[in-house]
Structures are given as C-alpha cells and as structure tokens.
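Removed from the display is one protein chain of the complex; every other protein chain stays in position.
Residue numbering begins at 1 within each chain, and the chains themselves are lettered A, B and C in the order written.
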Amino acid sequence: MMKKIKKIAVMTSGGDAPGMNAAIRSVVRACAYYRVSCVGIYRGYEGLIEGDFIELTARSVNNIINKGGTILKSARSQEFRTKEGRAKAYEHLKENDIEGMVVIGGDGSFTGAVIFNEEYKFPVIGIPGTIDNDIFGTTHTLGYDTALNTAVEAIDKIRDTASSHNRLFFVEVMGRDAGFIALNAGVGAGAEEILIPEEDLGLDRMLESLKKSRRTGKSSSIVVVAEGDKSGKNVYELAKYVEENLPEYDVRVSVLGHMQRGGSPSCFDRVLASRLGVKSVELLLDGKTNLMVGLKNNEVISTSIAEAIKGGHSINQELLRVSDIMTT
Amino acid sequence: MMKKIKKIAVMTSGGDAPGMNAAIRSVVRACAYYRVSCVGIYRGYEGLIEGDFIELTARSVNNIINKGGTILKSARSQEFRTKEGRAKAYEHLKENDIEGMVVIGGDGSFTGAVIFNEEYKFPVIGIPGTIDNDIFGTTHTLGYDTALNTAVEAIDKIRDTASSHNRLFFVEVMGRDAGFIALNAGVGAGAEEILIPEEDLGLDRMLESLKKSRRTGKSSSIVVVAEGDKSGKNVYELAKYVEENLPEYDVRVSVLGHMQRGGSPSCFDRVLASRLGVKSVELLLDGKTNLMVGLKNNEVISTSIAEAIKGGHSINQELLRVSDIMTT
Amino acid sequence: MMKKIKKIAVMTSGGDAPGMNAAIRSVVRACAYYRVSCVGIYRGYEGLIEGDFIELTARSVNNIINKGGTILKSARSQEFRTKEGRAKAYEHLKENDIEGMVVIGGDGSFTGAVIFNEEYKFPVIGIPGTIDNDIFGTTHTLGYDTALNTAVEAIDKIRDTASSHNRLFFVEVMGRDAGFIALNAGVGAGAEEILIPEEDLGLDRMLESLKKSRRTGKSSSIVVVAEGDKSGKNVYELAKYVEENLPEYDVRVSVLGHMQRGGSPSCFDRVLASRLGVKSVELLLDGKTNLMVGLKNNEVISTSIAEAIKGGHSINQELLRVSDIMTT
Partner (left out) sequence: MMKKIKKIAVMTSGGDAPGMNAAIRSVVRACAYYRVSCVGIYRGYEGLIEGDFIELTARSVNNIINKGGTILKSARSQEFRTKEGRAKAYEHLKENDIEGMVVIGGDGSFTGAVIFNEEYKFPVIGIPGTIDNDIFGTTHTLGYDTALNTAVEAIDKIRDTASSHNRLFFVEVMGRDAGFIALNAGVGAGAEEILIPEEDLGLDRMLESLKKSRRTGKSSSIVVVAEGDKSGKNVYELAKYVEENLPEYDVRVSVLGHMQRGGSPSCFDRVLASRLGVKSVELLLDGKTNLMVGLKNNEVISTSIAEAIKGGHSINQELLRVSDIMTT
C-alpha cells in the first residue's frame, strides 16, 4: 500500500499571471482539508535552489484570492537548468521532508519539472498559469481570461479617443508566439483588423481592408497586433508603413504592455484556480506525478506534462472566420 | 433545391443580459457578409405582434459590442401565448418578407419559438442569452460570465467593509431556480458559505460552520445566497435567524439585485456572442430550424431547442466539492 | 522650547471608508520621514481601551495604498463614552509612551477625541474619513469620491437593464443624514429624480415629474434616493406608492448598500489621504492639537475639531439647481 504524502510544496514560476494567488490559496486550503502540511517556495526554482521556503496555513492565504501577482513571487532560473542546481533543489526538498510539488507556471516551468522528476523521481503536478493560453491540455490557462478583459477594457478606452478624432490605432497586445490574446481581444473589442503570429495576413491585404473600411464610411479603426506578429515588422513599423501608404489616415500606436499581466483576477480565473489547485493536491495524494491539470469541456482533467509540452494549442479556425466576418 | 433565405429578423426576449448587443451586432454583420437583409424586432414577441421593426445594417450596429442592455429592448409577452397573438406575429413577418428569425433569450422565449415554428413552419434559431446559465445545451449562456464578474467585484467591496468591522454579511445574488451564479461567484469571492437552490444545506449546518469559522479566528464572513435558496427563508430572514442564534455575530444583508444584469460585457461574453450570432445566421441559411446554438468544450455547437428546454443544466458536483474544501 | 514628540499613534474609527489605508500609510511614512515612532491602534477606541496596538514601520504599510477597508479595523465603542473607558485608554497611551494621536473617522469619532483631549490634555488630530461627506471644514472627506464612483458605476449598470425593459428604478444610496452621495451620484448617473434628506420634494411633485417624463417619450427612469430621505417612506414604500399611482410604470427597487463603503480608493482619495496624513503628523510635531485637517480650494487646511463637529456641511444650492435643470 502506498504511503500517504505528508508535506506538499507549491511554487509559481515563469511570467506571473492573475489567478496565481487564487491557485496558491487553493493548494494550501486543499492541503489543510486533507491534513497535509504545505510549504510555499519563493521565486520558483530559484528559491527552491536556495531553500527559500515558508510554511503556509489556511490563514496565510486569507484575502489573496482577489489579488493579482503572486505572493510567492516568480522568477526564471538559469541554475535549475544545470545538474548542480537541481541537486541543490532536491537537497532542500529532502531536508524539509517535502514529498510532492505543485508548479504553477508555463511551458518552460513544466520542462524543468519533467527533467527534475526523471532525475529524482520526485512527484510533480503542474498547473497551467500564463496569460498567453499557449498550453496544450487545457482550454484555458490561469490568467488568460483576466488578461483578455484587461486588454478589451483598454481598447474600449482607446476606441473612445480614436472615434472622437477619426484616427487609426495600432494596439499591440501580449503574445510572443501565440495569437490567442490578440484574436480574442480583437474580436471582443470589435477591432477592424487582427494580426497574429499564426497567420500572415499580408500587409497588402491589410492596406486593402483599411482602404475599404474608409470607403464604407468608417472614420476610425483599431488594428490589434500580437507582439509576435508574422509581418516581420513591429507595431511601430507597421504604423509607419500604413501612414506612408495611406496618408489619409491619422495613425497612432499603443502598446498595452505589462498591465495585461496584473490586476484582480476575473471570476472565471478565480474559480478555475480553485478547481485546479484542489485537483493537483488530490493527484499527489493519489500517488500521481508528471501530470498537468487543466480544463476541458468545463471539466477538470489531467494530461501528461510531457504531452502538454509537446502538443501545440492551435488557433480556433472557426473564431478566425468569425473575426473575418465581424470585420467585413 | 432549397431557396436561399433573403431576410432574417433578430430579437431579444425575456430578461436582458450583457452580450445581447454583441449578439445582435454579430447577427447583423453575418447577414451583411452573406448579403442577406436583416431586420430588428423591438421588445421581443411584443414588438413582433405589433410589427415594431427596424432595418439593421452593418453601420447600425457600430459601437454596440461593449454596451450592456439591448438596443432592441426586451419584454415578456402574454399575447404571444395566445393563438391570436401568434397569428398577428406571423402576419407581420410575412408582410415584411422575413424568412427566418434569431431569438436571443432564455427558456421561456425558446418555448414560444418552438410553438410558433410548429404552427407556422417558420424557421427559428435560438441564442441562449440569460445571466442565469440555466439552459441545457451550452456550457455558458450569454451574460453569465459578465454577471459573475459583477457579483464578484461587488462582493470584494463588501468584504473590505466586512473585515474592517468583523462582520458577517449575507449577500444575495441572482438565480431564482439555479445556483450557478451563487456557487461560482461564491467560490470566486472566497465566501465562507454558499446557499443554492439545488442543495438544501440545512440551517443547522450553516450555524455550525459559522461557529467553527469564528473559533478558528476568522473575524468576518461572507455568505452568498441565491435568490431561490431552498432554506425556505429569504436572505433577510436568514440573517435574522443567524443573529438570533449566533449573537456574537454582527450581521448585515446586501442584495446585489439588478446591477447584475447590466454593464459592459466581458471579453468572454463578447466573443461568445460573436460566435453564436454568426452560427445562428449560417444555420438559417443552411435551411435549419428549431435549433439553439451553444458552446461545448469551447466549440460552437447546436442542439434541438426542444431538447434544450427539457434538459436541465445541473450543478457541477466537483465544483460543489471544491467549494466545500475552500470554505473549510 | 517645546519638547519634540517621539511617538504617535494612529487609529481608524467609526464606519470604514476607502482611503483609510492610504491615510494610515501616509501617517506612518510621515512619522518615518520625521524620525518619529508610529503605533497603530486596532478597532478604534475599542482597541485603545484594550491596548491592542501594533508597531508600524514604513514597510508595514507597503502595498496598502490601493486597498479598501482598513488594516487597523474599525469599531464603534460604547466604553469610550464612559470616564472609566477613557481612563483605561489614557493608561495604555502612557504605558506605551505615545504622545499624540491621529484619529481617522467621522463626527462621532471626533467628539470622542475632543472629550478625551479635554480630560487628559492629550494631543489629537482628526482626519475626516467617511463616505458621507457630512463634515464641516473640508470640501471632501476621505472615501466620498470613491463611494460616488461606486454608486455611479452601479447605477450605470442598472440603467442598462432599466432601458432594455422600459422600467422605473428606485435606487437607494447611502447617506442617513446627508444627501451628498444621492445628489452627486444622481447628477452623475443622469437620474430623472433625486430625493435627499435636506429637501422634501414632496411625493406629488415626484409623481408629476414622472408622468411628464413618460409623456415626453422617456421610457425608462432612475430615481436616486438617499437612505435618510425626508418623504417619510423608505425606498420600498416609495416604489409601492408610485406603482399604485402610476400603474403604467413597471417599478423595481435596488438598494446599493455596503458595497459603497468598500473598493480600491480613487486617485483623488489616495492623494487626499496622503496629503492629510502628512499634515496631521506635522501638526502634532508642531505642538498643535484638537484640529481636523481638511481640503479647501484644493489646499490642505486645518479647523478646530469643535468647530468641525458643530458646523453643518450644507448641500450646494447651485448643484441642486443644476440637478433640476438636468432632469427637466
């Protein structure tokens, strides 16, 4: 019979995302419920290597469900990529009698977890936390829904001034490799064009479309651009290109930037975090490892982390089509 | 071969919900894309019976995607329940060469649509628009996500004052027959107790739980109550009951009320509305009828309206359990 | 020469208000700047009597400027109204070498401060913190601006659903003795009628006005009512009265309630809190007492607390007139 785990650690790793605190709270509360000790690791693998730990009880996570950021802080760790770094990490876990670990983060953080598990057979469960939604094995990552609302609210404000002045705005949203934020925030904000990494729309087609838009009487326009757009031009170059080719347009640029990572999480992200946190603890208690928890058809599921890392999360073609129809 | 439809009507019916305008916009834009005329019907079946119509073009729906309420207004119609009422309605549709209709609303509105279709073979597609999320055949109804955010933001504010004064608040949220808002907003707001129509927690268990909560050092608490809670007491009676039985608590009541129906829709609701609007037009153009469009596993699907009406949308047992664990 | 004060205490008392945390932070930071120790007193006079103190350093108030509520909690104290209670309070201050006190609160809290000062010659400075804005000697109390925004945003949402359904809403806002919130939020939300304690509009005039409003084609209306309205009817009775006398109206009631006390403070309240906090510490260091700091013509001023308590803060007649003109 399997020995029950007695102490679990939780960390946040990689780029922070709204809902990470709600997930920490859920892991801690689930531990309390199952009478398991819980330890927080500061600054992801960095703090793991340094043994920067803190004991967490149900009370330590009071009133954090609605806070952006992460009380455990986050970091990217070079040292954890080395064998020596991981050895130190393992030592600290052993020293502290920690028998399982929940890693809240993205692809990079999960890769580290898999290697660590291979080397030390240390039980690890991943919770997908990133605003980019670019992780296979879940329809939604933590923070994605909140980031969409933040982006859409900002673009709504920009639209106010765009239409008052008959201007064309290029608005850059986050998403280096994935266009989820751009596509969804673009459709949600009623953008006239959306440029994403997954699709090279072609600059000519954009010019055509903007020309047509003006002809049909539209006096202001919003073009939403993902950071990692395929045009080979950044958002300022894009704006300049349009200005040169469509002098009738008064063009402006707005880069939404890091505010998209912060803010109080949406109800969706808080509930998702609560569900995933409980599931991750239950999986560890069931003797499972190397799994990522996620959402599918509104049900909590788990996927092998290895699969989650390999699998791509491709753009929804139907939504692309909807976006074309909406912007016609 | 089927004759292509040339004119489609759209209405909003029943209680209004954020995202209805985004859905109207999507229906209108999809009509424009497929070169079909589009007519708006004011005040649901009421306006249909009176022939209160307006032609809608892509430009008429500019800048409404982010507006709460419905530009077509909504109403409940007694007259449409009568054969005479429906006859008048049909006359107006025929007179105006309307060949298909998109009804954005809830259960009641769909029931009307089914009867009307039976009597006149008039093609009808339903879009589930209600904050209550109590419709079978879709994981999310339009407006539900926004209402959750509204409720959670309000409860966050109430928590500020509750914890400043060590008070116990009973917060009533909408949901006459369904506890979706209460359960999700309760988990999202970190409520200490959640009372929903689907489950009779029992007043004694609540008292026990509140007592325990106080013993463990919690000085303030939030109990989220659905309108239609099964305890047989309304929220004021509940508060009084607790005050009498737990005199150590300083109890307050807050009824969130109709503000939950309004407000700018969340990105989720805007995107959902855009997707469902396009799909509903495409179904009509494909010669389909009596279907409700919806979301399942993040894909747009369609269900027979009859089935949607009959089928219940039951509370997620796993989430109930998460809620128990979170409030322990 | 006056001996410089070495230790200052700060408390929040009475009803909580957004901006109280920002004021605490400012007092603490100003103490750090002037190299004076700072002690926080929990739960107002209640905690003072019990000696429930905490040392506060610049770091203890990191990241609270944007939090609603008060980290020091607040309460109303019966015991402080007794000589014995105040004696205990004084003992605790002496024991802890506290030589001056900043009280953040409303009228009631200031009255206590004045009596205490008379009895013990203990230096006290007041910061007006209440959402009601009913304090003489300042154009704005802490929390008032935030409460207005909260009320107006809620009424905006209610207007969405009111106009979708052609309904008449009675919205009750806070303000037991003062109509500041009702008048300003009413004008800000574009209400059709505003009922405040300072003015008995008369129910007949309201009926007349609502009738006229309907005649001129307005299909939905918002009536904003202060808690302490003079009509002698509460908001539910008002609604019933109108329903009986104007059956053409579909009437609903919404009581905004305690959410008006919470939420992240507006920029205005945060800046005001920062300014008043610094001033209150500087006054104590200057050997002043029995003063309330406040804002006048956008400058920080001070008034005798006694005067602040006696003086009324009357409704702006010009704004009343503007409100009449706007709702015509």
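Here, a contact is a pair of C-beta atoms (placed from the backbone, for glycine too) under 8 Å apart; a residue touches a chain by one contact, two chains touch by 3 or more.
Bear in mind the structure is a predicted one, so any value in this text is a computation, not a measurement.
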If you put the missing chain back into the full complex, which of the shown chains would it touch?
A, C
Which of these, A:Thr70, A:Ser109 or A:Asn184, touches the one chain of the complex that we don't see?
A:Thr70
Going by the contact rule already stated, which one of A:Ile49, A:Ala89 or A:Ala154 would touch the omitted chain in the full complex?
A:Ala154
Candidate in contact with the missing chain, chosen from A:Asp16, A:Glu227 or A:Glu282
A:Asp16
The missing chain sits against chain C at residues 25-26, 29-30, 32-33, 58-59, 62-63, 65-66, 139, 145, 148-149, 151-153, 156, 159, 163, 184-185, 187-190, 216-218, 264, 266-268, 270-271, 274-275, 278, 296-300, 316, 318-319, 321-323, 325-326, 328
Which chain A residues would touch the chain omitted from the figure, given the whole complex?
12, 16, 18, 20, 67-70, 73-75, 150, 154, 156-166, 169, 252-255, 257-263
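Everything that follows uses one rule, which is that only the chains that are shown with their structure count from here on.
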For the pair chain B and chain C, the C-alpha centroid-to-centroid distance in angstrom is 36
Gap in Å, rounded to a whole number, between the CA centres of chain C and chain A
39
Starting from the mean Cα coordinates of chain A and chain B, work out the distance between those two points in Å.
28
Quick check: what residues of chain C touch more than one other chain, meaning two or more?
none
